[in-house]
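Omission of a single protein chain aside, the complex is shown with its protein chains in their original locations.
And then chain A:
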């Protein structure tokens, strides 16, 4: 499913964003090919979410060049459903001509069509996150932005949600940028993993492993080790991520 042709879905050059005198993004470059699944890793506070918000169009005070597709959707870290709207209405909110039948089709795709008439408050965290995914997909986005959507889920639910995202990606063929701090999640899902540090992409790795991926395979373990090292989890390599872009 990796880039059939060479067209890019996202092209960003020299993106800079500062809050006051704190520069969060510092001349960042990023490209995402059409239909590519990219995971963005980085320690908390490194600017991953800021980048995602900028790509989503929620933050406009930036410098640099940016080309993104017109149809973009976001699934946030928390589901952010309107508690006063039924589940189905949440899914098609903001969509002209969206009705319950359409909502139910997308809810079925994420496996919870039976909750179409429920109030969001009655859903579990995993279910609410699925509704949030359905809401993102109903716009048939060319670029789907996922901001740590599984972070708050328990391990079992997270595993299911990850498999669901992999399926949805295969089916819809959209480009995905997944922001996460979970190295395994990134390696399970993505074509390419980026590591962000100091407001730039400090490291990137193509994940050439065949899907579905095996957490125990030697290649997987090796990649995971390398990424952890790049993230500074293994202290042996802390100052090594300076500027040079390594492609594995």
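One rule holds for everything that comes next: contacts are C-beta pairs under 8 Å (C-beta built on N, C-alpha and C of every residue); 3 or more make two chains touch, one makes a residue touch a chain; residues count from 1.
Criterion: contacts and distances are computed from a predicted model.
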item: Hidden chain of the complex, named as in its UniProt record, picked from "Sulfonate ABC transporter, permease SsuC", "Branched-chain amino acid transport", "Electron transfer flavoprotein subunit beta" or "Polyamine aminopropyltransferase"; value: "Sulfonate ABC transporter, permease SsuC"
item: Which residue of A:85, A:102, A:152 or A:209 touches the chain not shown here; value: A:85
item: Selected residue (touches chain absent from view) among A:18, A:66 or A:93; value: A:93
item: Identified contact with the non-displayed chain, of A:9, A:50 or A:73; value: A:73
item: Chain A residues touching the omitted chain (full complex); value: 56, 58, 73-74, 76, 78, 80-85, 93-95, 119-121, 135, 139
